[in-house]
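Only a single protein chain was left out; the remaining protein chains are all shown in position.
Lettered A and B in written order, each chain numbered from 1.
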Amino acid sequence: MKGVLATDRRGVRELGAEELVGWDEVTHGVVLNSFETELENVAHIPPEERPYSDFSSYTATVASWRVIKPVYNRDICIDCQNCWVWCPDTSIISRDKQMLGIDYDHCKGCGVCVEVCPTNPKSLLMFAEAEDPETALSQWPEKKKKEKK
Amino acid sequence: MIEIRWHSRAGQGAVTGAKGLGDVVSRTGKQVQAFALYGSAKRGAAMRAYNRIDDKPIINHAKFMLPDYVLVIDPALAFTDNITENDKPETKYIITTHLDKKELIAQIPELQDKQDRVYVVDCMQISLDTIGRAIPNAPMLGAFVKVSGMFELEDFLESMKRVLAKFPQKIIDANMAAITRAYNEVN
Partner (left out) sequence: MAEKMELNDVEVWDGNYAAAQALRQAQVDVVAAYPITPSTPIVENYGAFVANGYIDGEFVMVESEHGAMSTCVGAAAAGGRVATATSSQGFLLMVEVLYQASGMRLPIVLNVVNRALASPLNVRGDHGDMYAGRDSGWIQLDAFNAQEAYDLNFCAFKIAEDINVRLPAMVHQDGFLTSHTAQNVSPLSDDEAYAFIGDYKPVEEMLDFSKAVTYGAQTEEDWHYEHKAKQHRALMDSYVVIDRVFEEFKQKTGREYKRVESYLMEDAEVAIVALGSTVETAIQAAQELRDNEGLKAGVVAPRCFRPFPFNEIRDALADVKAVAVLDRSCPMGAMGALFNEVSAAMYTTPSRPLITNFIYGLGGRDFSLEDAKHIFREQKGHADVGYITTHIQQFSGLRGPKLGFYETKRSK
């Protein structure tokens, strides 16, 4: 079984790098097939196992649009699902109410997930795109103490 | 006719940069054209903006051009976008990067035979230091002033101040600092 974070179909092509075909080869009525084959009960097949076609944005990556990225810290996360609810690009991967990670093929680095994260310290923080995740995790801030009035 | 192609990401200010350049150039009595083709592009998507500069009215409205200058204001686009498309033997490249020129060229095969026409400047860092945000368009203008030799820096800054007149003094000053620093640092 493929892992939930599998990327074997996800983001396999750069958005906009499609081969440009002629008028005789474009689809009838601009109708685009989501999957490469017919599927029964698609709602019950997890995304990473669906045969998404090259017309689906699932197979396109826009990772290059990002300048900064969220890094996820499993040790602090309470699986509240706030980031999953708020992410405008459905780029928070969660299964059975458990936060699993970030879809870096579709995340644009907007930082909303960090903004809405309620833990102390936050379980998601923005780092430079080039930052290695291990280093990022090693730099995680300590819990902030409430200032006494 | 001088033709300039900007490689940018939506939100980095290439359109404003191209229009600002047009505005300044028009004050020297020249004819200018500044345009960008966008629409449904989201912030972060690769996009291009264009300038034409001439002594007579510019009537070519085609996007297609053989650029005299290619201005790359996003560091990653030098690697992912086709920045040498339709270039000429004399096309000059100004690329924003934190790398030095040799390091950059070593990583981009298309630039190998163009070493003497490639200029680098870290517009991202300069804009972060001066303006406080990653808006690399103003520093790129400073680098362009230096590389093109089309204007004296002082004259360009004076014109730019007038273009930015509607903004608060603090923003004008930051932009002047960004332009000046890029002018001095581009190499």
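Structural remarks
Keep this in mind: a residue touches a chain if its C-beta (ideal position, glycine included) is under 8 Å from a C-beta of that chain, and two chains touch if they have at least 3 such contacts.
Predicted, not measured: the structure shown is a model, and the values here were computed from it.
Hidden chain, full complex: it touches shown chains A, B.
In the complete assembly, the contact with the undisplayed chain comes from B:31, out of B:31, B:84 or B:148.
Where chain A meets the omitted chain, the residues involved are 20-25, 29-30. In the full complex, chain B makes contact with the omitted chain through residues 18-19, 22-23, 26-27, 31-37, 39-40, 57-64.
In the analysis below, only the chains that are shown with their structure count from here on.
With centres set at the average Cα position, the gap from chain A to chain B is 32 Å. Residues 9, 42-46, 76, 80, 134 of chain B are the ones that touch chain A when the two sit in their complex. Residues of chain A touching chain B in their complex: 14, 16, 62, 64-67, 108-109.
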